[in-house]
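The structure is given below, and queries will be raised subsequently.
For this depiction, one protein chain was excluded, whereas all remaining protein chains were kept in their positions.
Labels for the chains are A and B, by order of writing; each one numbers its residues from 1.
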Amino acid sequence: MAEPVFSLRTSGRLRRRQLVSRMMGALAFAAALLAVAALAIVVISVASKGASALSIDFFTKSQPQGFQPAGGGILFAIVGSAVIVGIATLIALPLGVLVAIYVSELAPPRLARVARLALDITNGIPTIVIGIFVFTIVAAHQSALAGSVALAIIMVPLIARATEEVLLLVPPAQREASLALGVSRWRTTFSVVVPSALGGILTGTTLAIARAAGETAPLLFLTALGTTSYADANPFHPLQSMTFAIFTYSDQADPAFQAKAWAAAFTLMCFVLATSLAAKLAMARYRKKLGG
Amino acid sequence: METSHGDESSAFERTRSRLDRLGDPALKAITFVAAALAVTALVQITYELIKGSRLAFHRFGFGFLTSQTWDTIHNQFGALSLIFGTAITAILAIVIAAPLAVAIALFLTELAPKPVRALLGALVEMLAAIPSVILGLWGILILGPFVQNQLEPFLGSTLGFLPFFRGQTSPTGILTATLVLTIMVVPIVASVTRELFMTVPPELREGALALGATRWEMVRGVLLPAARPGILAAVALGFGRAVGEAMAVLMVIGSQIGIHLSLFGHSDTLAARIAGQYNGASTNLQTSSLVYLATILLVISLAVNIGAQLLIRPIDRRPRRQRIALDRALETQGMSAD
Partner (left out) sequence: MEAIKTKIDLTRQGRLPAEGDREAVFEARGVSVFYGDQRAIDNVNIDIYRRLITAIIGPSGCGKSTFIRTLNRMTDLVPSARLTGELRYRGIDLYGPRVDAVEVRRRIGMVFQKPNPFPKSIYDNVAYGLRILGMKKDLGERVEKALRAAALWDEVKDRLKDSALGLSGGQQQRLCIARAIAVEPEVILLDEPASALDPIATSAIEDLMHELKRDYTLVIVTHNMQQAARVADMTAFFGLDVSPDGNRQGVLVEYDETEKIFTNPSDKRTEGYVTGRFG
């Protein structure tokens, strides 16, 4: 038997290279572990501190008069958040969908590019700046409505971009099929294109709602004066939100207030994580269905 | 479509209703207005902020940017200390977060076993979804005491020869704010980077591996270079988020004016200072100074974001879904409506 002229076994040099490769892999693993650990620590501490402070009263009563630490609940903030985010959605959903229809269906390519860029940049503006913007427009006059407008400005780019993405997933052949029947463009859009994309539009909107529900900064100047002692739902009044309640409670030294802050944080976190997770899963499934 | 012969006067008999014929131009007009509204929001915001900061600008000019004072009693305002606080927290946070985020993205796309990838990816995105006020609450009540009682004493005793790690330990301050911002920014950068890696075609990877490269050599030689502009953009976006974050920072930074080297000490940022004044400025000049701060913040975030977008756009070559562009059709139909 002749001596083989080469070997397929790991040589010294290769062994070193593979060691480096494995070490880098281990570092990447450690980084991922760290992120998961951070999530776990935050979620677990909020859950453990928040769940124990939950009670029926917490959801059905408002803050006792005189801002007493003991008793009561955050009904005022739940209602306030629902009103503010609800109105913001009513503004942002149609606007965002219309913008997406323009960008993906009607706009000349160059304008579409400009619009996309503007939406992405708007999406990056600090939300406190948007709050200040609305604050200057309403001349410091606080109302839930003003808060809704600020949140809508945050939501429109999110909804528009998500919608645009799913509109582009609707096969062109379906538009052609409808147009070839002698159906006009706008009817094709609303009877074929938008219905096909509806699932994606709704999940995109859900994500935007989850995001808006967690915003505090844009509301500080617009709704902070809302009452805490009863559940007000008048959109022309300033109404306090869940996020703002967490913020104010966290600022108090009394442990009873901190317990309320944790409980409110836990409630909000459950809502935000559940809705955004569900929407992301639905979106992934939807993309697969349309795109694949 | 251009028409070459325009002599035809007898058109097709009309079966479409007037409403139907008006629909197309109407849809185009309405959606155009909506898009114009959304696009000009940027301009509107800039305009309103500049208008709102006029009073302060009149009074302090650009000297506002180089003055450290924030004195509500004597009505003297300046942004330097806040710009410093913003820069140091955001830069430190992104310096810690960027390598972590890229490593996480690498793990998620290249190393993690297939079934785990989606789950881990979802967990990272969940971290990104946690409202900042909750992170702030956690930062002040849980992270703060840990920083004061463990982290800062430890840093002081090991690295205390550096000016950064000296001074009074405290649950609030630059260090706590940086850590909270890092937790906020990591998932944002990681999820964008992860998507970038997923767009790198598998042939490129296989090409490198087939040449006998180890996995890390493939990552360093092929994956990272292919995704580099996108990673830079993702880091810029993360930096923008850190610069603009108001709530979480407001809750943990200690809200103090002044420039110092100690990371243990209190400080304040542009966004947090604005947020902290929500319960009312006492004078018009103070309000205007707040709007001035917001304008500075806007300018920074616009610069960072536009830069990031310009970095992303050229590599954003996802196959454009074919779509029938129908504007020409609309134009001809528009002509036909009398």
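Before moving on, here are some points about what is shown:
Quick note on the criterion: a contact is a pair of C-beta atoms (placed from the backbone, for glycine too) under 8 Å apart; a residue touches a chain by one contact, two chains touch by 3 or more.
Model, not experiment: these values are computed from the prediction.
Counted over the whole complex, the shown chains touched by the missing one are A, B. Considering B:Arg21, B:Arg59 or B:Arg220, the position touching the chain not shown turns out to be B:Arg21 (whole complex).
When you scan A:Ser11, A:Ser48 or A:Gln174 for touch with the missing chain, the hit is A:Gln174. Residues touching the missing chain, restricted to subunit A, are 108, 171, 173-174, 176-185, 187, 191-192, 196 (touch as defined at the top). Along subunit B, the points of touch with the absent chain fall at residues 1-12, 14-17, 20-21, 324-329, 332-333, 335-336.
We take it that only the chains that are shown with their structure count from here on.
If you average the CA atoms of subunit A and of subunit B, the two centres end up 14 Å from each other. Listing the residues of subunit A that touch subunit B in their complex gives 17-18, 20-21, 24-25, 27-32, 34-36, 38-39, 41-43, 45-46, 95-96, 98-99, 101-109, 111, 114-115, 117-122, 124-130, 132-133, 136-137, 140, 153, 156-157, 160, 168-169, 172, 175-176, 179, 184-187, 189, 210-211, 213-217, 220-221, 224, 243, 246-247, 250-251, 258, 261-262, 265, 268-269, 272-273, 276-277, 280-281. Partner subunit A is touched in their complex by these residues of subunit B: 16, 20-21, 23-24, 26-28, 30-32, 34-35, 37-39, 41-42, 44-45, 48-49, 51-52, 99-101, 103-104, 106-108, 110-112, 120, 122-127, 129-138, 140-142, 183, 186-187, 190, 214-217, 219, 237, 240-241, 243-247, 251, 271, 274-275, 278-279, 287, 290-291, 294, 297-298, 301-302, 304-306, 308-309, 313, 320-327, 329-330, 333.
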